[in-house]
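Of the protein chains in this complex, all but one are displayed in their positions.
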Amino acid sequence: MLRKFFHFVSISAIFAFLVFSAQAADNSDTLLEAKVMTIIKHDFHDKGIAKIDRLNQDSVQAMCTKFLDNPPIDNMEHLQAEQEKAIRWPADGKYMGNWKAGEELAQSGSGMTWSDKPDAIPGGNCYNCHQLSAKEISYGTIGPSLLHFRLNFGKTSGGQTLTDKELQRFAYGHIYNAKAYNLCVNMPRFGHLGILTEAQIKDLVALLIDPESPVNKE
Amino acid sequence: MNAPILKNGFFVFLFSIYCSVVLAESNASDEIAKYREMISDGNPAEFDEMRGEDLWKKPSGPNKVSMQKCDLGKGIGIVKGAYAELPKYFPDTDRVQDLESRLVFCMTTLQGIPEKEIIAKPFGGDNYKPDIESYVAYVVGQSKGVKMNVSLTHPKEKEAYEIGKRIFTYRAGPYDFACSTCHGQDNIRIRMQNLPNFNNLKDSQAAYISWPAYRVSQGLFRSFQWRLNDCFRQQRFPEPQYASELTIDLAIFMARNANNAIYAGPGLKR
Amino acid sequence: MGNPMRIRASVQEGMTEVKVLMQHEMETGLRKDADGKLVPAWHITELKAVHNGKTVLEGQFGTAVSKNPYLVFRFKGGVSGEKISVNWVDNKGDTRSDEVEIS
Partner (left out) sequence: MINLERRKALKTGGGIGLLAILTSVGLIQPSNALATYEVIAFDAKSMNETLAALGVNTPEDSMSVHLTVPEIAENGAVVPVTVSSLIDHTEQIYILVEKNPNVLAANFTFPDGTESFVTTRVKMRETSMIIALIKANGKFYRTSKEVKVTAGGCGG
């Protein structure tokens, strides 16, 4: 499934590359970019499940690379809207799974490397970048702390309290595709790129939002 | 209490240290720093340096030539301080080479070992220690205390640096990661591990001078090429070719950013 | 015969400090290899440090001592230039002795 996706994105990447190349002011810079691409294509090889088609950029990756994660606002908004439209919301309208399964998934940092087996289920990698529960002291700080998620993320910037359903949808959308809301954010697109299943994302939503989960309880 | 006889003065002294340590509110990162300090003595990489030095001086390969004939950039036979100037442009190959690509070159041209053989399994594992890795340990150890001095005067060095800089920000793969995703911001960490920002002088220096290193979690000495290789693995990329232009360009970008630091490897890492 | 140790010994104000770094796998017997087979336990069991014919430290190791064991200890006496030797034995009967001059 992922391979198919990359086949599709490689076409859009070439398109994106051409557009941006035309915009490039400096000719020597364009030559250098071409050299970079040649080297990248030449000096990686398939290993395990990590095939070289992973190097083909989709439109988001190409845009964020091109502008060092600060793209012009128009391009950004256009692509974000495209990404948001592609979010597949749960058909049953339910966002919450089991927070205990979510915590286990959040702890697991494995998945999708060349040393992972093809049938291995990728982890959520959440603690790699976020603080979640108070009792896990080994957490990363690449992303914001999600401790007391209900309390800290339950209001709009205008100060209005979100309903539980709204907050759940907010969390689901961000885990599914954070780039729909902030194009060049560091966070992987767990749903969009098929890393996690719908059920797994629901479990993570529950971890963030269930009042009984260690994220909110302590 | 059945009190043992105490060496009183010393005891009071130690006890006061003990109390101050307990009372101090220290955060997790400070504790990790303390841990690193506590394991910094007694680095098993010394054994790899010793093995590397012995091998370096021993005639080997089909040609029965020792690596003492290898020119690491400071002239034939000069190992001292060589690593602090790598990667660099070599006129004899007309390209920029890092230590490991240069070692491959010497092993193939001087010793007559086929390149395929060397790069097939360049990293150690259970009961396996490739010679090239031991050479690395020896050579980098010979630059301990030497100031990093990577030049960009040759156009090919300059170009390699610029290419490395761009590879560093290339986002791709199932996680959308670039090197810079984790290594382009100050003061962030993955789990408990601090992530050096390679756009920042201090971080670049501290990181670069402590690699290659003995990895205690693996019980193995690890080369710089291994470090890059494992980064790409965790970036969810396919595998970079050992000692390829890609890795050399990245290496010169990182090494140059660490210039003027005193090289301190081989390091000792978690 | 086992691989060589790195021993450093220095004397200061009548106290000799000895730092020993040994080369040994220290397999716990609980680890599985790539094929999922248990790697048998293989570890140093006993060690002894001798100075001027007198034992200055004896140790016994279980499987929980880290790979490439490291040890620091101190004893009274010892003069620069004198020798200190360290010897270990592992559970396979392999052994290693090395000595160093006190600096």
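Per-chain numbering from 1; labels A, B and C assigned in written order.
Throughout what follows, a contact is a pair of C-beta atoms (placed from the backbone, for glycine too) under 8 Å apart; a residue touches a chain by one contact, two chains touch by 3 or more.
Just so it is clear, the model here is predicted, and its values are computed rather than measured.
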item	value
Displayed chains contacting the withheld chain	A, B, C
Interface with the undisplayed chain - residues on chain A	107, 109, 127-128, 137-138, 140
In chain C, positions touching the absent partner	15, 26, 28, 30, 45-48, 54-67, 69-77, 87-89, 93, 95
Contact set of chain B toward the excluded chain (per top definition)	1-2, 4-7, 10-11, 14-15, 18, 26, 28, 31-32, 34-36, 38-39, 182, 189-195, 213, 215-217, 219, 230-231, 234, 269-270
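By our rule, only the chains that are shown with their structure count from here on.
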item	value
Centre-of-Cα separation between chain C and chain A, whole angstrom	50
Chain B to chain C touching residues, read off their complex	41-44, 46-47, 50, 126, 216, 219
Chain A-touching residues of chain B, taken from the complex the two chains share	28, 159, 162-163, 166-167, 169-178, 180-182, 185, 187-192, 195, 232-234, 236-241, 244-247, 249
Chain B contact footprint on chain C (complex, rising order)	3-4, 6, 19, 21, 23, 25, 33-34, 66-68, 70, 72
